[in-house]
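To start, I am sharing the structure in question, which I have written as structure tokens.
The complex is shown incomplete by one protein chain, all other protein chains being positioned as in the whole.
Presenting chain A:
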């Protein structure tokens, strides 16, 4: 079960993830990010504080945008990851490739 909420702020958007991302629903995460890109968003904060689980299907969605974000100077920062979920990023070394912060305040400083 995955719920995604997009909240538009003045200078950025927040993508709130709640539940579990797996191969059955990672396409929803993909289209939420796609919609933000199509709307011309340049700052994306991913609120992962209610994210309980992520499999490679979800990680792959984030990974597939990193080059584009870099080229178009779009900032994406993930914050609030629970330790168990954060460790999945660490296993693959994605913590070195993605901008991950503990709190929303820290994440906002990156945007």
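Everything below uses one rule, namely that a residue touches a chain if its C-beta (ideal position, glycine included) is under 8 Å from a C-beta of that chain, and two chains touch if they have at least 3 such contacts; residues count from 1.
Simple rule for what comes next: contacts and distances are computed from a predicted model.
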Between "Serine/threonine-protein kinase RsbW", "Nitrate ABC transporter permease", "Cbb3-type cytochrome oxidase assembly protein CcoS" or "ABC-2 type transport system ATP-binding protein", which matches the UniProt record of the unshown chain? "Serine/threonine-protein kinase RsbW"
Thinking of the whole complex, not just what is shown, which of A:6, A:42, A:56 or A:99 touches the missing chain? A:56
Among listed residues A:37, A:66 or A:108, the absent chain is touched only by A:66
Under the stated touch rule, tell me which residues of chain A contact the chain that is not displayed. 1, 20, 22-24, 26, 30, 53, 55-57, 59-61, 63-68, 83-84, 87-88, 91-94, 97
